[in-house]
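A single protein chain has been omitted from the complex, and every remaining protein chain is retained in its original position.
Which chain is which? They are A, B and C, in the order written, and residues in each are numbered from 1.
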Amino acid sequence: MTALLPQVLNLLLQFLDSFGFLILSAVGLAIIFGMMGVINLAHGEFITVGAYGTALSYHAGLPLVAAMVVGVATTTVFGLILEFTVVRRLYGRLLDSMVATWGISLIMIQGLRVVFGSSLDSIGTPLGNIQYGTFSYSTYRLLLAGASLALLGALYWMFTATEFGTRARATIQDEEMSRALGVDTNRMYLLTFGIGSALAGLTGALYAPTMTIVPGMGSTFLVEAFVTVVVGGASVLVGTTGAGVLLGAINALFSNLFGTFAGRMALLVTTILIIRILPQGITGLLNQIREEEA
Amino acid sequence: MASETTTGVERSTADAPDGPLTRVRDALEGPNTLGNSRAFWAAFVALVGFLFVYPMLRSTYYVNNTAFLLASAFLGLSLCLVWGYAGIFSFGQVAFYGVAGYTFGVVSINITGPLGTVAGLTVGVLVAAGFAFVIGYFMFYGGVSDVYVAIITLAVTLVLNTFMGQTAGEQWAVGTARLGGFNGMTEIPSLALGIGDTAIRVADVPFYYFVVGTLLVTYLGLRVLVNSDLGYVMVGIRENEERTELFGYDTRRVKLGTFTLGGALAGFGGIVYASWGNYIDPSVFGLTFAALPIIWVATGGRKWLSGAIIGTFVVTFISQKLSVFGGQFSQIILGALLLIVILGLPEGFVPQIHARLPWLLNRLPGGGDSS
Amino acid sequence: MTASETTTDVAGAALLRTEGLTKQFGGLMAVDDVDLRIESGDIRCLIGPNGAGKSTLLKLIVGQLEPSAGQVFYRGEDITDLSQHDRAREGLSMKFQVPAVYGDLSVRQNVHIPLQREVSRRDIDAEIDETLESFDLLDEAGTRADDLAHGQQQWLEIAMAAALDPDLLLLDEPAAGMSVQETERTAEYVHRLNDRGVTLLVIEHDIDFVRSIAQSVTVLHQGEVFAEGTIDEIEDDPEVRRIYLGEGH
Partner (left out) sequence: MTDTVLALDGIDVSYGSTPILRNIDLSIEAGETVGIMGRNGVGKTTLMKTVIGLLSPTEGTVTYQGEDVTDLPANRRARLGMGYIPQGRDVFPDLTVHQNVRMGRSISDHKSENLVDRVYEYFPRLDERRGQKAGTVSGGEQQMLAIGRALAGNPDLLLFDEPSEGIQPSIVQQITADIGRMSEELGVTVLFVEQNLRVIRELAERCYVIDNGRIETELGATDLEDEEAVANYLAV
């Protein structure tokens, strides 16, 4: 019994860490994909911009939290400009949107390298570690798991309880009707893309203290983000959360038993199996259940 | 734009109707390929002739480099077939490329001599095709649709990247072939064709001829394929899968077959690459490399074989020059190029040039054969 | 109809028969327990007010939708579980309500794709010409399908469906959006196909068009078969008149 408890606790902490990472990686991508049908292959680089904004302003002397705010703001502005200049022309052209945002990603990675060099000084993870028996955990990473939950809560509130959220959801459900009721859907898309960008920036800001800050760091997030969005399906909140729980558990379990590498492999195998069984992801499953009840 | 997608094929040849030359042209020509005129074939023969004498004109260094540029076209063509013709947006053609390259390495290191490389070539292509078949089966028979295809194939590729990246240890060896982690697999032998002492080692100039020869065969073979009944079905699936299904075609099977063939072709490209550099490493499964064939094919014109080949050659050539002269801006220019093509010339530059060719030729002194 | 009859079907009976065919979308019964019977050689029209379930019924027959309940028999054989392409190979063909041509391909290529199932490579060019000729599209052979006028797109799709040499052809509003002259021409094509031995099931709103082609008419209302008979019987039926005027039953 006494030997088992630390094991279970360790697994739980690993799950929280994994869940937090999946959710924070995916949520910006999920919003842009779920609401606008655009696949943003530069999502990883949006996260990078958030991390750069944070690190640069931190090194310039801002306190960490303020630096993070700068990181988020930078990414948001960046996203808004991109929507206005490029992404706007790609609505309804899903595959083209992937290719074009890929081009953007190439430009961004190399652009960051040209301007800021091959890496920035790291910030250093704050808040120290939690010690438990032989296990040691970064307090900050656990805090990130908490942040992902808070973020999901905030998004849930925004989409269900605010005027903006209602209009955003109405626009996805029936764009034409929304326009006929006075919703400026172009502006809606601009704002949605801005929110998706802000969330990516937030992810970058939050993970900036834990990582080496290099121009190509976005790719660390991209795979997890895609896998989570694919497994989750089109429903931004429910799908993404479900996928985060499922994949986080599998990742934690396999990482714990067989190492990080096995955890990543398990993630992919799960994804392939889920797509095979549920082409519409967890969202599709939920809709099916709802249909049958109706 | 409309002209090359629509005009029926004119079949005026000097040959008698039903003569062998007409039959060959019938098989090679059709609305699914660009270049269905005598002028095209004349230019084509001239180009092939030039490629054959090229090694006599330039040093081995240039010949080797041109061979590398041309060899990339196998990967471009595989994506063109899968994405451009059948509408399957595979983001993971490099997975088959890399898997075949590694397989070739493992087999040819373990079985020494020419037999090993021939076996490696065969096994490598088969493994790539088999891998594509398995993934394709999962996707198409599971009802996975366009974007999800892209994401799954990309994810598969990236996991291979992770997997191969952690194979640095001693225990990661197949026989005498060490996988080598991020440092890659080294000492992969060059291709040798034949058995024992009679075998020809394919390196440098012979390698160049090998690439030119196989590319020529591949291009003509694919021309026959895409202009065949099957090619029409592929194009039908790209344009409207549901409609094509209702004409009695099993679209899932056609997609699976096309995807498998695409995997084999990409695999062949990977083997040529591994044998050219005597080396392969996990970056062939990386995000950056995965996107390259998409850039080549999208830029040149994904719906046409010639667009894929020319796009691959031109973009690879430009990025080589850029990395020499453009230095750190090469990726930025490449990304901008891609953006410009998608926003400005969504069909690629080759069909654009092709459509304007008659106009250009007529501007030349003496006019020209405008077909 | 008793249970024993559902499993046995006499050879040489109806070309197409549906039994208790039902399709539910959420809470809506789009098609509700429909028994339809179409004899070989018929031209049957399917009419009914908006939302009566006509298009859904066609999609169930052709296999684009899966029924919630019921069966589809074709030449006495239960084809309910057959895939769309297998049904097409059995001789079932369809023209959609919104023309589903290959917009980016030429008219010639459009016809090539279905026709190559029936015709060898050697003869296909001549056969395409003949098919296009019979739908007065030969002059447009090189045009991109998206660039055709609306009426011509409709005819192209009929030509494509007919190129499969079907035994049963389903047409969803073939004359929608057409001028009077175009509608007349469409009726002529329908007759020509029927003369070639094709059985037709046609959804149509334009009653003059229905009159010009139909041998028999089925009225669908709220997913159910409401009435069946000749066009005259249907037109004189006060109940049918009432559902069209929206007064229910």
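By our rule, contacts are C-beta pairs under 8 Å (C-beta built on N, C-alpha and C of every residue); 3 or more make two chains touch, one makes a residue touch a chain.
Predicted model, so just to flag it, every value in this text is computed and none were measured.
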Among the chains presented, those that the missing one touches: A, C
Hidden partner interface residues of chain A, rising order: 163, 166-167, 169-170, 173-174, 176-185, 294
Residues belonging to chain C that touch the chain removed from view: 26-28, 47, 49-51, 148-150, 173, 176-177, 179-180, 205-207, 234-235, 240-241, 244-248
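Going forward, only the chains that are shown with their structure count from here on.
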Of all other chains, the one whose Cα centre sits farthest from chain B: C
Nearest-to-centre chain - CA centroid comparison: B
Most contacted chain pair (by C-beta pair count): A-B
Geometric centre distance via CA averages, chain B-chain A, whole Å: 34
Contacts with two or more other chains, residues of chain A listed in rising order: none
Two or more partner chains touched - positions in chain B: none
Residues of chain C defined as touching chain B within the complex: 62, 64, 83-86, 88-89, 93-94, 100-106, 108-109, 112-114, 116-117, 121, 141-144, 147, 160, 164
Chain A residues touching chain B - in the complex, by the definition given at the top: 39, 86, 89-90, 93-96, 98-100, 102-107, 109-111, 113-114, 219, 222-223, 226-227, 229-230, 261, 264-265, 268, 271-272, 275-277, 279
Residue numbers on chain B that touch chain C, as the complex places them: 2, 5-8, 26, 31, 229, 232-233, 235-236, 239-240, 242-251
